[in-house]
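Every protein chain but one is kept in place in this view of the complex.
Chain nomenclature is as follows: A and B, assigned in order of appearance, with residue numbering initiated at 1 for each chain independently.
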Amino acid sequence: MKRTFLATALAGLTLAAFSGTAIAQKKYDSGATDKEIKLGNVNPYSGPASAYGAIGKTMDAYFKMINASGGVNGRQIKFISLDDGYNPAKTVEQIRKLVEEEEVLATVGVLGTPPNSAIHKYMNQKRMPQLFVATGATKWGDPKNFPWTMGWQPNYQGESKIYAQHLLETKPNAKIGILYQNDDYGKDYLKGFLDGLGDKAKTMVVKQLTYEVTDPTIDSQMVELKASGADVFFNITTPKFAAQAIKKAAEIGWKPQHYLNNVSNSVGAVMMPAGPENGVGILSVFYLKDPTDAQWHNTPEYKEWLGFMQKHMPTGDLKDLNHVFGYTMAQGVVQVLKQAGNELTRANIMKQAANIDMNLPMLLPGVNVKTGPDDFYPIERGQLARWNGKTWVLEGKVFGR
Amino acid sequence: MNASNKKLVWIGGLVLLAVLCVLPFLVKNFRVFQFNMVMIYAIAILGLNILTGYNGQISLGHGAFYAIGAYGAAILMDGAGVPYWATLPFAAVLCFVFGFLMGFPALRLGGHYLALATFALALAVPQMLKYKKIEHWTGGVQGIVLSKPEPPFELSILGQPLSADRWLYFYTLFVLLIMFLIAWRLLRGRVGRALVAIRDHPIAASAMGINLPVFKSITFGVSAAFTGVAGGLSASVVAFVSPDSFTSFLSITLLVGVVVGGLASIPGAIAGAIFIQYVPNVADEISKSAPWAIYGTFLILLMYLMPSGAAGLVSKIWSRLRPASTSATSSPEGKLS
Partner (left out) sequence: MEAFLHQIFAGIANGGIYASVGLALVMIHQATHHINFAQGEMATFSTFIAWALINAGWPYWGAFFLTVAISFALGLIIQRTVLKPVEKAPVLTNVIVFVGLLVIFNAVAGWIFDHTIKSFPSPFPKGTFFETKYFSAHDIGSIGVTLVVLVALYCFFKFTPLGLAMRAAAQNPESARLVGVRVSWMLGMGWGLAAAIGAVAGMMVAPIVFLDPNMMGGILLYGFAAALLGGIDNPWGAVIGGFIVGVLENLLGAYVIGTELKLTVALVLIVGTLIVRPDGLFGKAVVTRV
């Protein structure tokens, strides 16, 4: 009895000693080899949301750049990105292709709330990382129920609460008019804003109007909002309609305190086409640096991004914030892969993703990327900025955890 | 058809059936999923073909009926806990009613006007699905997430288990065969002839005693019911419904499937379904930067090569090979009434 005990103890100890070296040994799930890491992605390259296809293209270019200088831990990244046209039924098909046929190690940056909702259950059933989903919907940070899904950007409800808070502090008796896109993105922002106002929402909000992404213009809605007597405007629209809204407000002589959602605060894509003098005074939350903002142009981080664009995405529009978004997310992915080292299993990918604490060059100063086993919201901070006709001037403190 | 021909057809049919039954176990689950989508599209296209191919009423809005069928099934499964196989009759009846109602104004409209009205329907339905007053049932903009039905028993053929996808394959195949059988019996007989008569010579048809308004409206209803059944099936196969899945592009895609497969052809629906499911994927492989341009080019080339669709091409080849046997089939010269 004693002898067998000793024998097993000795065996156990030797095993433990050897398994210490096993950590340096390689462990792979399908999609990872000595030479290659396969990553999957689904983006809308066609259809109504095709403007966001620039994100997938930027990520692809960034990974190619990393590959050219040796890859991550000596492995080349194979980035397979498929088009779903923003149609959730197609997203299901493309994701299944990536998971079951291409057998990727992980998916990164799948874009849009309906597409991600369609595959949410499947990805968790298949234990496949649905990493850094490119949507600000609040429901992605739920590690208890969906341990394989993680968000990325500051969520919409958190952002609208910042606006609500700012409004309650500066104009507690305001009359608010809201224009929002009639889909998940619009409704998520709306909910956060109304929650942030609390009981005062009922008395403060005088008009809530919607529009469809297929509508040609929102002129009628803007006229109606002005007629409601609102002196505060919460603008929950995507870039094309945001530009229309800013322009129309100026045309009809409506000058409310204007809060603009983060999705549409790009200088090149919205503020300039709308007419820079029309947007003076608009407030918006930022977490990324806008590439058309001259205040960053002499910084080494901007120059690095510019060099990347010129060399690896020469046809990309330098005014398009999507290129900064994709660049930053790709950097986040590379960091996770680096941390995973030689243990390229899906479980370890999620473990490392839940263990990030870093700063990325194109994030605003003060905004970091941090996750933990209970915190599946990588980027949570943001700062308000006010448009002065030429650039966004940061003001106030950095909000968020 | 003489006796030996009939025997050949029967044997051929049985062989085909055997192949179809083994097929899902030869390929991965993801491919089986694609096969299921092909079958679903085939049913939807068949529905549209009844209206547009046989009856000459052009509809650019059948995506709306697909959506209604899908949401009907989804709401029953999610909200009322109805088992998936019981939702299809409900979807069929629901869409029949909507189609019939749409058929009434359609009586007065012809050609382009009907196309416009149905296109407006295709655009309006996604917006109606998002309406906040019925959000409680429809899930609003978020849609409804469903669970895939599990196979009721364990089975393993050629080493591959009977997965949910494979089980759905057989379920969908069963429904497909039933729908095709119904269409076959309807369209090969007096009803089919009446439909074609209305399409080609409406005045003569009514002079012959065919009640045009009733017939046309019922046709709209039946056509919608078929497409609705397809939608109901898709709710189980895709396991997710949301307004974004049913944009106007779906309606246009179904029409493409009808024309590519062949107007007024039942088997053509399968060819059309294969086209609309696979060609976008093929185009994606050919060109990453502008895949839809490749798709459009394919479409146009196909229209040059087979203006009467795949079925038209097959019958042309068939009549060339067997000049002796002639059959008086209605030619798919689609005239819009």
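FYI, a residue touches a chain if its C-beta (ideal position, glycine included) is under 8 Å from a C-beta of that chain, and two chains touch if they have at least 3 such contacts.
All figures in this text were calculated on a predicted structure; none of them were measured in a lab.
Of the listed residues B:23, B:299 or B:314, the one in contact with the hidden chain in the full complex is B:299. Contact with the chain not shown here comes from a single listed residue; of B:124, B:282 or B:317, that residue is B:124.
The chain omitted from view is touched by exactly one of A:103, A:215 or A:375, namely A:215.
Although one chain is not displayed, its contacts with chain A can still be listed: residues 46, 48, 50-51, 53-54, 182, 209-212, 214-217, 219-221, 223-224, 226-227, 239-240, 243-244, 251-252, 268-269, 272-273, 315-317, 319-320, 322. Those residues of chain B that touch the chain absent from the view are 52, 58, 105, 108-113, 115-117, 119-121, 123-124, 127-128, 130-132, 203-204, 252, 255-256, 258-260, 263, 289-293, 295-300, 303-304, 307-308, 332-336.
The rule is simple: only the chains that are shown with their structure count from here on.
Here the CA centre of chain A is 38 Å from the CA centre of chain B. Residue ranges of chain A in contact with chain B, taken from their complex: 45-48, 82-83, 85-89, 92-93, 96-97, 99-101, 113-114, 117-118, 120-122, 182-184, 186-187, 212, 214. On the side of chain B, the complex with chain A involves touching residues 28-31, 33-34, 37, 123, 127, 130, 140-143, 145, 147, 234, 238-240, 242-245, 247, 249, 284, 291-292.
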